[in-house]
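Next up is a structure, given as structure tokens.
Right after this comes chain A.
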Amino acid sequence: MSYAFLRTAAAAGLVLVLAACGGEATESATGGDAASGSTIKVGLLHSLSGTMAISEVTVRDAELLAIEEINAAGGVLGKKLEPVVEDGASDWPTFAEKANKLISQDKVATVFGGWTSASRKAMLPVFERHKALLWYPVQYEGLESSPYIFYTGATTNQQIIPGLDYLKEQGKTKIFLVGSDYVFPRTANKIIKAYAAANGMTVLGEEYTPLGHTEYSTLTNKVVQAKPDAVFNTLNGDSNVAFFKQLKSAGVTAESMPVLSVSVAEEEVTGIGIDNIVGHPVAWNYYQTTENAANSKFVAAFKAKYGAAKVTSDPMEAGYNAVYLWAEAAKKAGTVEVEAVKKASGGIALERPEGLVTIDGETQHMYKTARIGIIQPDGLIKEVWNSGEPIKPDPYLKTYPWAGSLAS
Partner candidate 1 sequence: MTALLEVRDVSVVFDGFRALDGVNFTVDHGELRFLIGPNGAGKTTLIDIITGLTKPTTGTVSFDGTVVNGKREHQRVRLGIGRTFQTSVVFEELTVLENLDLAASFRKPLVSLLTRRKGVTEKVEQALETTQLTDLASRKAGVLSHGQRQWLEIGMLIAQGPRLLLLDEPVAGMSSEERVRTGDLLTEIAKDHTVIVIEHDMDFLRRYASTVTVLHEGKLLIEGSVDEVRADPRVQEVYLGRAREEAAHDVVG
Partner candidate 2 sequence: MTATLEKPPVTEAPVKEPRDWRGPALFAVVAIIGLVVMPLVLEPFRLGLLAKYLTYAIVALGIGLAWGQGGMLTLGQGVFFGLGGYAMGMHLKLNDAGDGLPDFMVWSGVETLPALWEPFRNPVFAIAMVVIVPGAVAWLLGTLVFRQRVRGAYFAILTQALAAAMVILLVGQQGLTGGTNGLTNFFEVFGQDVAADSTQRGLYFTVAIVLGILFIAVWQLQRSRFGRLLLAVRDGEDRVRFLGYNPATVKTITFTLSAVMAGIAGALFVPIVGIISPALLGVVPSLELVVAVAVGGRFVLVGAVLGAVLMGYAKTYFSEELPDAWLYLQGALFILVIGLAPKGIVGIISSVRESVAGRKKEVAA
């Protein structure tokens, strides 16, 4: 009797909860214009759950820090920024759905969001249809220039190509390509092969593994058998942990065969195990150790807000920059209206933690300095090479003759 009663009661409660959810969810949020009232709403759309949460949560944190700092300094156009945070849940249709919600329900002035190329591709049509703005903070595979997206991470000529320049300088001419099976590694490797053909380098092998793959002994065997001078690594996420652990145990060292990674930043180093990756090079535009006043301030503020054990990394810094760059453009335009902000953005130059960043009005990408770093025993990354000056973004590689066939 009591059991049956309990069962019924529990279940009835469940129905009520669900019904309530349904009911409330259908109630529409009524948001006025982004700039009406005393605040300006901005959307933050990253994965807070699922496989990508590991990376994206930190970017959101950096963006929130920037909003806080800007508000402390008086806000934008005399109004405080009000962040509206949504969860993309590591699921591309959800990104599209939430982008739609931020634009049409919350009526935000702009959105900062995304990490994977797939999430950006899913959001792109939403922003283009609604003529709304997205600031995308991660290095990516290029070959895109949406009029409604600002790309604050590196495109290929600011990360991949400098990485190859570095390997060539080091005399590493025989390389092996290892990547996760998705669009960024495949595109990156196409560029690498074209570069290699034009620069007297040889590509000894090209291997892809499914996302989330963790068994790398066969791949390690293939790499070792091929005897390359270096490996160009475009693996993503947890696969890097398995790859570096298994490479290390197969006896491969940074001296005998350096592995240049483009998706391993400060945050991933501990998870991989410092032991397993120390001495290997990485290619980015920013490191926690990058020396300048803006960066000292950023690192200190970030640690003060989120804890001394936290590290800062390139995508976080690019997200942090995005908020400042948008605020600057809005100030220059005198409004948060999308077309005006776009028009005002070209040529805006700010000293950021990574150095001078300038918006290229034509492509809506940034001028960025490429930096190669080596992973240190303390888990941080020390810069050993840089491009000297910010490189003009060239998402379609139009200025590289050898890349002619790539971007038809």
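Picked so that all candidates are chains of the complex that A comes from, given by their letters.
Just so it is clear, a residue touches a chain if its C-beta (ideal position, glycine included) is under 8 Å from a C-beta of that chain, and two chains touch if they have at least 3 such contacts; residues count from 1.
Values in this document were obtained by computation on a predicted structure and should not be read as measured data.
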All of 1 or 2 belong to the same complex as chain A; which of them touches it? 2
Of all residues in chain A, those that touch candidate 2 in their complex: 6-8, 10-12, 14-15, 18-19, 21-22, 24-26, 28, 48-49, 86-87, 89, 91-94, 96-98, 100-101, 104-105, 116-118, 121-122, 124-126, 129, 141, 143-144, 181-183, 186-187, 190, 208, 210-211, 406, 408
